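A single protein chain has been omitted; all remaining protein chains appear in their positions.
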């Protein structure tokens, strides 16, 4: 589903490479944790998958296509296959929960009838039934992150990317979010999540890829956060 | 140093109070953790201390003054007594480390000679000796947070406020930051830190104030994160 | 307060928002130039009104030998005809007063106005004699707008060559000055509105570009004045450049057009002087500074408040 072949990338004006010769292969349906110290390149890895950044060397394949050779007008189509969730939720404060989720479908031109069908369905899936009419600041942080996940998942993407989705949440709320991501993963969606949260990684026992200074230093199929190789 | 007397506050357009009848008294030189679920009101508490927000009821005293009766032109003087650190560092990307720290002194009109003296001193204190000429994106996240702490502390404030300062850092780096805050606390500075990081709270064994839905549900002198009263 | 910081921040701000600054300066410049020209035209209209004030009469020109009017068949107006004319002037309800201008007086005025630089024209003018002039009555009206009655009563009389209504000639010029003045001021008002709105937009954009710095300044306790001074300076610089441009443009019009063309060649009226231009420019400068400082203060209060 996602394949990195000798990928290196350096941000403009930087000396140090953000990623150096990374080789990773993630299969369809996998659940992968991306761990590593601050600045180790986790977010950069995710940006490459979304083609928000491009590698200086090597190739990035997503859903069978080499995305760096892709014409830029095809990038929107790529991104429709990928749902994305961030630490800071990124909800529109002036839209209700349901409108926030619907927005993701409207702007890619889905018909209204389809939107009216799948939005309540997805809100139920993430555990927000009956809260569609609330505004984002009327619900808790955990619920806001559920809205963000609903928005990312409402178009049923093949891949779900999450960059420290529990970074702003307390430990209890975080567990709920992880259960939801696990449920989404079990529908066949590939989940790739960057995190610092040792507790979560230790508990989930999924595949762990550890980055350090931009290189893969560990790739373990049922790993924990703190493992030292 | 900081006293809340029956403080309640509601954000405009909200039904639910962000803080409800909070009474807290923090002595000079204390180290206090503010914990609680997402949305429990930790950041609001800190904003009230900085007079970035104002209470609807009750009184907030900082350094012996009731800050809500204070004329708005006196607010800068109040803020010079308080150093502040955030999760997202908030460094100026086009200034070097030393310039970022010096900026805080320049804009409050300190003479150049004073700046040239205290900036290197403070950089050494936070463990960044020799890195003054680096740009923020040339150093690690942990180092960036040290710069932010140096900037907050360079004017030797009586109070240091930190809102989830380790939220973006990996566990190892976080420990270093906590050691630094502890060191600053031991110089007599009152430290007030909001956090989700159970590990840190458990390890430090300092006073813990827990908020839940805007009310203080625990105030314990040598507490842990997960304590249930 | 370190003024160095304020100046360097002002410079940076201007550079960062080059396109905004240029747009702003151009709009201020053009609008103030038009305000300046409007004020000059106003001064000109006032000058013209003073200058022509006494001339906004009608004059009843009597026949001389050269007159070709059908009412001048008998040549020079005779005393009987003249008495009939005076009778009308004494009794007509529209007439306030009148005076008699003899050929000699007319010739004196003629010689004053018809001074030419051109040698040949001077020769021709020299050939004109007092006898080519005509006697006339200068009639002041009760209501300057009510003159059709007396005009038609007199122009049909024998011995009256023609009834000259100087207002027919001068009023259109005055009206033209006034129209041009209002045209310039209306366009200037539009552009000033645009300039004021642009000032506030420029500040929004600048506050946005500098939002990180501003956030940190507020956090570490920089004073309000310190935070907003670079913004004030930025728009002040734009205003000063705009005012200077307007001064140059108005000065150019004065130098090349008023002093270069009108004053030496056209003596119909007294033209505006450097002194009038100075007054207009002082007003323009005050307006330019106010029109930028006020929106700046309002907008900085809104976007930079503690």
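Each chain gets a letter, A, B and C, in the order it is written, and its residues are counted from 1.
Rule of thumb we're sticking to: contacts are C-beta pairs under 8 Å (C-beta built on N, C-alpha and C of every residue); 3 or more make two chains touch, one makes a residue touch a chain.
Given the structure is predicted, the values throughout are model-derived calculations rather than measurements.
**Q** For the chain that was dropped from the view, give me its touching partners among the shown chains.
**A** Looking at the entire complex, the absent chain's contacts are A, C.
**Q** Out of C:20, C:95 or C:214, which is the one that touches the chain we can't see?
**A** Among C:20, C:95 or C:214, only C:20 touches the chain that is not shown.
**Q** Of the residues listed, C:157, C:174 or C:194, which one is in contact with the missing chain?
**A** C:194
**Q** Identify the residue among A:67, A:104, A:184 or A:216 that touches the chain left out of the display.
**A** Missing-chain contact among the listed residues: A:104.
**Q** With respect to the chain omitted from the figure, which of C:173, C:205, C:236 or C:297 is a touching residue?
**A** Going through C:173, C:205, C:236 or C:297 one by one, C:205 is the residue touching the chain not shown.
**Q** Which parts of chain A face the unshown chain closely enough to count as touching?
**A** Chain A touches the chain not shown through residues 50, 72-73, 75-81, 84, 90, 92, 103-104, 106-109, 151, 155.
**Q** I need the residue numbers on chain C that touch the omitted chain, in ascending order.
**A** Spelled out for chain C, the touching residues are 19-20, 22-23, 26-27, 29-30, 68-70, 120, 123-124, 127-128, 155, 162, 187, 190-191, 193-195, 197-198, 200-202, 204-205, 208.
Methods note: only the chains that are shown with their structure count from here on.
**Q** If you count the C-beta pairs in contact for each pair of chains, which pair comes out on top?
**A** Answer by contact count: the chains A-B.
**Q** Per-chain Cα mean versus the mean over all protein Cα atoms: which chain has them closest together?
**A** B
**Q** For chain B, which other chain has the most distant CA centre?
**A** The most distant chain relative to chain B turns out to be C.
**Q** From the mean C-alpha coordinate of chain B to that of chain C, what's the distance rounded to whole Å?
**A** 64
**Q** Taking the mean of the CA coordinates per chain, how far is chain A from chain B in Å?
**A** The mean C-alpha positions of chain A and chain B differ by 31 Å.
**Q** Find every residue in chain C that makes contact with two or more other chains and list them.
**A** In chain C, nothing touches at least two other chains.
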